[in-house]
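See structure below.
With one protein chain withheld, the remaining protein chains of the complex are depicted in position.
Chains here go by letter, A, B and C, matching the order in which they are written, and residues are numbered from 1 within each.
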Amino acid sequence: MNFELEPVSSPGLALTGLAEKHAGEFVATAQEHDRDQSFPYPHWDAMRRSGLLSASVPARLGGLGVSAVHDLVVAVSRLARGDASIAIGAAMHLTAFWFFSRLPSGPAAERDADLAAMVALLLRRCARGHVVACVAISEPGTSLGWPNTTARADGDGYRIDGRKGFCTGSPAGTLFLSTVRIVGADGSQSLGFAVVPRETAGLTVLENWDAMGMRASGSNDVVFDGCRVPRRLVMTSGPLGVVSVEMMPMTMVGTLVLVGAALGIAERAQELVAPTVAGQVDDARGRAWADRPSVQRLVAENEVDLTVARSALGRVATIVDERFSEGGVVPTRPQLHELMKEIQCVNVAVKRAAIAVVDRALTVSGGRGYLSANPLSRLYRDVRAGPFMQPLSMLDAFEYIGKIKLGIDAELDPAPSWNPRAAATTAVQQ
Amino acid sequence: MNFELEPVSSPGLALTGLAEKHAGEFVATAQEHDRDQSFPYPHWDAMRRSGLLSASVPARLGGLGVSAVHDLVVAVSRLARGDASIAIGAAMHLTAFWFFSRLPSGPAAERDADLAAMVALLLRRCARGHVVACVAISEPGTSLGWPNTTARADGDGYRIDGRKGFCTGSPAGTLFLSTVRIVGADGSQSLGFAVVPRETAGLTVLENWDAMGMRASGSNDVVFDGCRVPRRLVMTSGPLGVVSVEMMPMTMVGTLVLVGAALGIAERAQELVAPTVAGQVDDARGRAWADRPSVQRLVAENEVDLTVARSALGRVATIVDERFSEGGVVPTRPQLHELMKEIQCVNVAVKRAAIAVVDRALTVSGGRGYLSANPLSRLYRDVRAGPFMQPLSMLDAFEYIGKIKLGIDAELDPAPSWNPRAAATTAVQQ
Amino acid sequence: MNFELEPVSSPGLALTGLAEKHAGEFVATAQEHDRDQSFPYPHWDAMRRSGLLSASVPARLGGLGVSAVHDLVVAVSRLARGDASIAIGAAMHLTAFWFFSRLPSGPAAERDADLAAMVALLLRRCARGHVVACVAISEPGTSLGWPNTTARADGDGYRIDGRKGFCTGSPAGTLFLSTVRIVGADGSQSLGFAVVPRETAGLTVLENWDAMGMRASGSNDVVFDGCRVPRRLVMTSGPLGVVSVEMMPMTMVGTLVLVGAALGIAERAQELVAPTVAGQVDDARGRAWADRPSVQRLVAENEVDLTVARSALGRVATIVDERFSEGGVVPTRPQLHELMKEIQCVNVAVKRAAIAVVDRALTVSGGRGYLSANPLSRLYRDVRAGPFMQPLSMLDAFEYIGKIKLGIDAELDPAPSWNPRAAATTAVQQ
Partner (left out) sequence: MNFELEPVSSPGLALTGLAEKHAGEFVATAQEHDRDQSFPYPHWDAMRRSGLLSASVPARLGGLGVSAVHDLVVAVSRLARGDASIAIGAAMHLTAFWFFSRLPSGPAAERDADLAAMVALLLRRCARGHVVACVAISEPGTSLGWPNTTARADGDGYRIDGRKGFCTGSPAGTLFLSTVRIVGADGSQSLGFAVVPRETAGLTVLENWDAMGMRASGSNDVVFDGCRVPRRLVMTSGPLGVVSVEMMPMTMVGTLVLVGAALGIAERAQELVAPTVAGQVDDARGRAWADRPSVQRLVAENEVDLTVARSALGRVATIVDERFSEGGVVPTRPQLHELMKEIQCVNVAVKRAAIAVVDRALTVSGGRGYLSANPLSRLYRDVRAGPFMQPLSMLDAFEYIGKIKLGIDAELDPAPSWNPRAAATTAVQQ
């Protein structure tokens, strides 16, 4: 009897199978890529070929047709058991295409035939394994809703300038999905979203990712230096600092699949120190390590945390699927914030639990886990990335949850609450 | 948008409605019964009359027909928002009748026509509101599977002697369900289960419940002094110290409904300090209390814990319902322990979360919550009862979870692991 | 070998001896006073007679001459092992007289001969056992530095009107030390401090204390209804909302002695569940309860917390004594805030630790501790009072510590930071 999360849809079952197969391969090279900080190109190629990366493309367009967020989460958790650095990149790509798959039936596409056509093309290309989407939203010195990267109206298109950080999966990326500050011809500013193909002149993926963990994730900086893109590749979201009702589902799903990666790391750690079959825990030393009360206690605390993490993640993903199912009533902005509050509760709870589980596994390992050769030492560093991931980092999440619960006006972007200058800022970094 | 647990079955919906109605009435008298340590007879009468106490009796016998453990849990959580002292008594009664409702279709009843007849009678009487079952299993100086209360073969029946503690709901109880040590004519001993009607000569409900919390629960001692009961009211479970495969589902459900009470207490505490509608939180002082960062932080931490608690409880209850659904494959003993391990993880997680939530609510209350007149001061004492409740207390749970996870043989009853004399004991308290 | 805090001065040693003797008597009646919510007058009389209550009066005036804050803290921790309800009252009285003892050598007394005379009289009367000081600073609906109780200039004295809450020890109190809003003849307002003798017409001690814990503390409301006091009994501190440099030492010592009470409660709880002599832990059941890994774990966690609590409290009290020793350099306002930050760190740490210790002791007790007859059930409720006590409550402390550490201007009174209207308020409650 196993209490891990299971897919709830039949395409999800197929995707989970793929994810488990890939994870089985990733696990063999994870230590090596971690040590060398090398990007696992072959694994990304394999995910493109296997169809995993087209999982969220509708079946009629050639994808697996996974629409259940729950099942994307499950798949990402399985990938992360193999190599979390790859799982978080895949998670962002899957989120992007889950979002694109919904666009054609949404109001934006109805208004805008160009957009509809572009999205349809993207989905088909993804289904054929030709696309890897890379999310480029972080920027030093500002927050989610106040990008300094600009998209200036320029002839019949836009010119993109700026620099993004933490672009996970960028070495494999063929499309860079970037938040931008749209600057109109009249100087007006708004928040937008650009899709920049890798071959665009002026786009450079730096090879500068160097971090404590998630070392094989290729989370490099990406520089846009006068990148020209056609009008249809830039979508307007609305005022700066406000995540629009249309974009919010993407941020929600983006949060949840990354939480899935945290869960997968924790599951792997527990698997390493508490194999479930009796007797396996006797080690070469001939000791019944598992008989020690301290070991039993820590393994038990880990089980408690894993139960909690799986339950919380599974439940909120199911709720999200109910709210966003096609034909459902579109939630209002306040309802979206209520839902996002719940998602952020899960975000906080699961990442905390995952960090605690890996930490206890290290203690149980008795010193061996601290050595570089031991996978626990990688898991310990990888799992700590979770609390930084947006939206929302652990620094932002409590303020947001508390305000929403108490009926105080709050935006997903924390800036307005603590940066009095954000709203007034007009200067734009060139 | 509300993320509380909702019933999943249509009888469960009806039961939840009843529970909410009752809770609305309980809440008005909860402080008073707590202060006086008085037993709320009128509320128990109301629950008998409304049909709440026959919720787990099949519809064809006149009950509500709630078979989903999930929905019993939801109902108990709602009751606990009103008065947890009543909720835990109702929880035990509902568990007993959930168990009785399953007996007629089980192997024991097939073997034993007398048992089947007795159970059918009990169910019908319960459906008419004539029965309140009171669980009498705790005894000082021993553990769950090693009762010192004896049932000695005596003519065509048994003679019961002993003393039980923590008999929640006893003032209203009409039937006392008691674990016993069956002593055969040949001196052989086994674990058993007796149903002792209140009117049995020699049965005394002491009025000695006096505790820090759950003061209106009437958890008195019950004394059996030569109580004679017919043979069909005593069931043999098996060896001492071992909860039998037949009894284990009852212990599981018993655990979960009590966890439901803990959740309800926590939900009530958060409701008291963080009303969800904006503006309500301004107090008479004209201060925006809710604007304080400390308040927001604590309310947010509470939301995280409530999300976790609801998710964990909802998920495991759903899994239990799947495993025990009629027509399903009967789990093996190891599978039951796997499932019980998961249930105990939830037991630990939710009770910890509930205690933390009430504690933070007290802090948020700014001193007023410490006063006897404030419901938070009652919730704080009530919620602390959870970790003592069997099976399993917080002292036992980690050892059990750790051992099961590590494939080490463990019984639900912790005694064998820490009491070397338990197995050898033959002396029986008279 | 015992690691409890020990007095560092020879008068402190005498005081600690007295405190231990009293505690030995308190412990016998603590459960009874808790149950009845009755005030332990005989114990207060005994403390007056024994000289404990004149401990901080200089020896030349007839007191014990304890000037070391460290030793007051130790004594209060010992008293709290007997009955914390009495300890917190004694703590406040001892703080007041520690403060009065320092006044004659301070600048205020040099400026004001009347004040010096009054203080000298008070100290002598206290040395003879005629005084019990009761601190009256809390008021509903406002914060420490913004009292709504007024002292209006009236002839050659003041007229005091208002209502104070949480006046611990009030049934025994002969002098009520109250924060007031001084209203000058010209309507000007400032923060002040009044000493109101019990026999003053218009002063009423209500008998309305009714709380979850600290039930024998007599923390009633006190009403001042047109109480006239001579000018020398009202001291001006300075602007509203600002604890003056002169008053800050008293708030520091007041914090620390109450932390001492929390420590004493925790020490008592551990003593109850882990007697230090081997073999005592075997209970009547013939079980080696202490052999259980869960029990060992919880007892060990308690030892860790007690070690931490004692160390933190002992160290900061020693530092306070160094800073405030006679002949020392008077700290500046920023230095006082640095020191208060450190004291608040200890306040938070020890109270958290104490609450955790009692909670674990309850778990170890295996259910018996939940019963009213068991002292643990009282300790559990008493220890929870700590986080509410000012200055600073747990709600205020983190904001204050964080701000001071980050070099952000902060007052001890949290009001200015969260109550935009506090500074502007001129309306005064009559």
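We take it that a contact is a pair of C-beta atoms (placed from the backbone, for glycine too) under 8 Å apart; a residue touches a chain by one contact, two chains touch by 3 or more.
These figures come from a predicted structure and were not determined experimentally.
Peer 1: Decide which residue listed in A:A28, A:A59 or A:M212 touches the omitted chain of the complex.
Peer 2: Residue touching the absent chain, from the options given: A:M212.
Peer 1: Among C:V119, C:V316 or C:L371, choose the residue that contacts the chain missing from this document, as touch is defined above.
Peer 2: Residue touching the chain left out of view: C:V316.
Peer 1: Looking at the whole complex, which of C:G155, C:G187 or C:G407 touches the chain that is not displayed?
Peer 2: Here the residue in touch with the unshown chain is C:G407.
Peer 1: Please output the residues of subunit B touching the missing chain, sorted low to high.
Peer 2: Subunit B touches the missing chain through residues 293, 296-297.
Peer 1: What residues on subunit A make contact with the chain left out of this view?
Peer 2: 138, 140-142, 166, 210-213, 284-288, 291-295, 298, 359, 362-364, 366-368, 370-373, 377, 380-381, 384-385, 387-388, 393-396, 398-399, 418-419, 421
Peer 1: Which positions on subunit C touch the chain that was left off?
Peer 2: 1, 3, 274, 276-281, 290-291, 293, 295-301, 303-304, 306-308, 310-312, 314-316, 319, 331, 335, 338-339, 341-342, 345-346, 348-349, 397-403, 405-408
Here is the rule we use: only the chains that are shown with their structure count from here on.
Peer 1: Which chain, with its centre taken as the mean C-alpha position, is closest to the global C-alpha centre?
Peer 2: That would be B.
Peer 1: List the centre-to-centre spacing of subunit B and subunit C in whole Å, with centres computed as mean CA coordinates.
Peer 2: A distance of 41 Å separates the two centres.
Peer 1: Find the geometric centre of each of subunit A and subunit C from their Cα atoms only, then give the gap between the two centres in Å, rounded to an integer.
Peer 2: 51
Peer 1: What residues in subunit B touch two or more of the other chains?
Peer 2: Counting only residues that touch two or more other chains, subunit B contributes 291, 293, 295, 298, 398-399.
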